[in-house]
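Excluded from the complex is one protein chain; the other protein chains are retained at their positions.
And then chain A:
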Amino acid sequence: MTAGPDTEHEPTEGRWATALREIVRGRWTVSVGAVVLAILAGSIMIAFTDERVQEASVYLFARPGDTFTAIGQAVGGAYSALFRGAVYNLRAEDFAGAVRPLTQTLNYATPLIAAGLGVALAFRAGLFNIGGQGQMLMAASAAGWVGFGVDGLPFPLHLLLAIVAALAAGALWAGIAGLLKARTGAHEVIVTIMLNYVAFYLLSYMLATPGLLQAPGSSNPKTPPTPESAQLPSLLGDRFNLTWGLVLSLVAVVVVWWLLNRSSLGFAFRTVGENPRAARVAGINVPRTTVTVMLVAGALVGLAGATQVLGAVTTGFSSDIDAGIGFDAITVALLGGSNPWGVLAAGILFGAFKAGGSTMQASEGIPDEIVLVVQSLIVLFIAAPPLVRAIFRLPAPGARKRPEAAGRRRAAKAAEAADKKEVGA
C-alpha cells in the first residue's frame, strides 16, 4: 500500500490518543498504588457505614477507645471476610474446603481475564472496545445454541464446536464495529455501545420465543441447561467449581503476549495504536489492521462468553449472563496496563473481589456496593496517575514529553523499543 501525503489534520485526536496511551500504559507501581488507595478509601467507607462505629462515635471524646475499637473491628472484619471468601478459609474443616475460596476466585477470574485481554488488545491498537457486553451475549447465545441445539455429538467434539461458535460470534460482533470504523470512520465507541443494545434485545427476544433459545416446556425467559457433552470438564474434581475454562484463559494470555510481542501482526497492531499516520507511511494497511484487531478482540471476549455458558452457569442462562464482565473487562485492562500478564493479575484481583464480596455480605453484612465502590475507586485512581504518584511520591516517568509532529514517528519507534525492554525485563 502506498501512503499518500498527509492532508487531514485532527488536532484533538493527538491529545486524546496521548491521554489514552498515558492511562493504559501507566507503570505497574501506579496500579498497585491505586489498589492500595482504593482499599484505604474503602476502609473509611466501611467504618462510616458500620452501625457499631456510628453508635460509638456519638461519645467519641468521652471514650475514644470505643470508636477506634469499633472501626478496627469493622474494617478488620471486612477485609478478613474478603480474604476468607477469596483466598483461604481458615475456618474450613479440611484443606479442600480451605482452598475452595481460591478456586472460586479463579473461577470468577476466568471470564474477566479473557474479556480483559480482548479489551486490552484493542487498547493497544488505539481502539476503545466498549462492546464487551454485546460480544459476550452473542458468544453466549452461540455457545448455548450449539450446546443444547445440536444433538448426538460426543463430548470433546461438542464442546469444541460450542467454543468455536462462541469465538466466531464474538469476533463477528466486534468485527462489525471494526469494519464500520475502517470503511466509514464511524467511531468504535459509539458503534460498540449500540451493538450492546442490539445484542441484549436480540437475546431477550430469542429467550422469550419458543423454538429459539427458550427452554422447551417453560415460559420463563431462560435457556435449557447446557448438556454434559458440551460442558467444560472440571479441573480439580467435583468438589470444586473450577473448570478447564481457566486453562483456556491462561492459554489466551500466552497467545496474546506472543501475538503482541513476537508476531508481525502484533507489531502492526501496536504501530497503528501508537500512530496510525506513521503506520500508514510505514506501509501498514490501517483499515485492514483495524478490522483484524476487532476480530481478535471479539474472539477473546467471546471466549469469556463461552466459559460462562459452558463452565460457570451450566443450568441455563438468561439475558444477564454477561454479568457486567464486558464492562469490568475495561477496568481489568486498564489496571493491567493493557499488558497480557498485567491483565492476568488484574483479572485474578477482580475475581477475588467478586468471590470475597459475597462472603463480606454474608458474614459481616457489608453491602455489595462497598466492594463495587472499591473497584470503581481503583479505576478512578488509575485514570489519575499524577495523583497516585503525588501521594506515594513516585517519580514521574521521564520520557513522557510528546515531541511535535515532525518527531512523532521517531517517538513511536522509541516507545516500541522501550516496550520491548519492559517486556524483556
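One rule holds for everything that comes next: contacts are C-beta pairs under 8 Å (C-beta built on N, C-alpha and C of every residue); 3 or more make two chains touch, one makes a residue touch a chain; residues count from 1.
As a convention for this text, contacts and distances are computed from a predicted model.
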Name under which UniProt lists the unshown chain, selected from "Fe-S cluster assembly ATPase SufC", "Thiolase domain-containing protein", "BMP family ABC transporter substrate-binding protein" or "Sigma-70 family RNA polymerase sigma factor": "BMP family ABC transporter substrate-binding protein"
Of A:30, A:246, A:294 or A:321, the one touching the omitted chain in the full complex: A:321
Touch criterion as defined above, residue of A:149, A:221 or A:287 at the omitted chain: A:221
Interface with the unshown chain - residue positions in chain A: 57-63, 66, 85, 89, 92, 97, 104, 108, 201, 204, 208, 217-222, 225, 241, 308, 312-313, 315-318, 320-324, 354-355, 358-359, 361-363, 365, 367-368, 372
